[in-house]
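Every protein chain except one is present and positioned as in the full complex.
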Amino acid sequence: MRPPPLLDVRDLRRNFGSFAAVDGVTLSVQPGEVTALIGANGAGKTTFYNLISGRLRPTGGSIFYRGRDITGTPPHSITRMGIARSFQITNIFDQLRVIENVQVALVIRQGKGTRWWRRAARDEDLRLQAGELLERLGLSGLAMARAGTLSHGDKRLVELAIVLATDPQLVLLDEPTAGMTPEETHAVVDLIARLAETGPQTFFLTEHDMDVVFGLARRVFVMHRGRLLAEGSPDEIRANPEVRNAYLGEEVY
Amino acid sequence: MTGRGAARRVTLLALLAVLAAWPWLAPYFAIFLMTEILILGLFAASFNLLFGYTGLLSFGHAAYFGTGAYVAALLLRDMAPPFLAVLAAAAVGAAVVALVIGWFSVRLTEVYFAMLTLAFGMMVYALVHQWRGLTGGSDGVAGFPLTAPLPGVAVNIADPVNYYYLTLILVAVSAYVLHRITVSPFGLILRSLRENSERASFAGVPVRRYRLAAFVVSGLFSGLAGALFAPFNRIAVPEMAHWTQSAEPVLMTILGGSQYFFGPFLGAGVFLLLRQWITSYTQEWMFFLGVILAFLVVFLPRGLLGLFDRWLGGRS
Partner (left out) sequence: MSTFVAALLNSLDIGMLLFVIASGLTIVFGVLGVLNFAHGALYMLGAYFALTAVRWIELPFWAALVIVPFAVAILAAAVERLALRRIYARHPTQALLLTFAFLLILNDAVRMIWGPGYQIIDPPRALTGTFVLAGAVYPLYSLFVIASGAAVGLAVWLLFSRTLIGKRIRAAALDRDMALAVGIDVPRLYTLVFAFGAWLAAFGGALAAPMRALGPAMGDRIIIESFIIVVIGGLGSFPGALLGALILGALHGFGGRWFPQFDIVWPYVGMALVLLLRPHGLLGRSA
């Protein structure tokens, strides 16, 4: 008996002109199960995430989140429903302080966006929760720095902090370790593993670093030219000859 | 941090003291000059809530300034209610106009936003200019009385010193409110939109709604500034709604520094002083303004306060 899926995607399509970047993908993500989406560059992973997170409108198909049809819902509503994402290319608030980056999401989540009189800096709730989150990600020392001045790896952590600050049920991470040094990658993998273990969030990530995927994920989907090629446990995927041919054979990493 | 904060507070108190004593300190004409600086400073600061804090360049802010000016002038001419009621009505009127125009405008960004606000601004100008029955067309609305601030408060605001104090109080209060807005949670959301509206929407921010809110608040205070400006000049003319009037807060803000709360006020002061000074030598003061603006945009995009900051060895 499997629990009802957290995310249920049916026959999702997206065309750019006549080119189908996502070509009829059906998959579901179970709560609490770290899931990975792998595939060569250009396979359509980012486009797939853009569809789920509301950045792009699907050409066809539908997306159900906790049983509810969210196809065509705008990004901010999707975020507030509990799906948060990071971007393949780091996307944060450069000129704001690190702690403020996190507080943007907290303000919305705590329904404080209409407070125009009280100082944000004096709001204990905002300060404590942001502090706690930064602590968890090892960013405490950088709380007051302008986010744009951080190292690449730290910026990616700031983005992860923003994502977690929205209090998501489902976290979409688009190549969370892209451009990181091996040490940073290691640290982020540990972090995600720890969060997945303890937290209420379900992680759904794309990667093309296989070590990362096989270390983290319990369930793996393989995308190839817009279509789903295979799914299964890491071991099954590793042993799947079709995947070897189509994907591992292309030597993308 | 605290050192800077304390220094800022002392500077601010000193500034307020000088402003309070201004009518005794300065020659008579300077009372008018300072009144104008305060009013246009408020206009620029309202504009900057949208530009510097929310990241939207409006080229049509004279629409709200002009609405405020005309609502005030017409109310005074036709009904002569207490002056503070006039100001409140004018500000609300401008906010309503901003709500309508903003509702359409916030769909766009960057130059498209600038062009759309310019277009709407010019529609307001055309309306004011052509609706002769109500507004007197290009002659404007003049000859209205200046009423007591509140019923029973028999202060003659036609006296320039009294008008100056009334302006000072209202501008100071407005500036305080605007400042509180910029450091509030709401203000934080606005700044996040300026930085990266896409990230903001993926952090759960309904981007358009917040842009619209900023637009309306900005229009409200611009309207208040306009409502102070028309009685100050004893006339409301269509030029107060023209795009050249919209350009003024833009210039003042760039001059002072759009990333600083007081930038627009400083910019207004420098702008009007320069105008006073240069026009005493030549009619072509816009030439010099243009040279200064070009220099600032290329070499000092953070404005005079940015320069000052760097001078003090502040953050880079």
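Chains here go by letter, A and B, matching the order in which they are written, and residues are numbered from 1 within each.
Everything below uses one rule, namely that contacts are C-beta pairs under 8 Å (C-beta built on N, C-alpha and C of every residue); 3 or more make two chains touch, one makes a residue touch a chain.
Given the structure is predicted, the values throughout are model-derived calculations rather than measurements.
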| item | value |
| --- | --- |
| Missing chain: touched chains present in the view | B |
| Which residue of B:Glu110, B:Asp139, B:Asp159 or B:Glu198 touches the chain not shown here | B:Glu110 |
| Selected residue (touches chain absent from view) among B:Trp22, B:Tyr64 or B:Phe120 | B:Phe120 |
| Positions on chain B contacted by the hidden chain, ascending | 57, 104, 107-108, 110-112, 114-116, 118-120, 122-123, 125-127, 129-130, 243-244, 247, 250, 254, 283-287, 289-291, 293-294, 297-298, 301 |
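We take it that only the chains that are shown with their structure count from here on.
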| item | value |
| --- | --- |
| In the complex, chain B residues that touch chain A | 180-181, 183-189, 191-192, 194-196, 198-207, 210 |
| Complex interface listing, chain A residues touching chain B | 53, 55, 74-77, 79-80, 84-85, 91-96, 100, 103-105, 107-109, 112-121, 123, 126, 162, 165-166 |
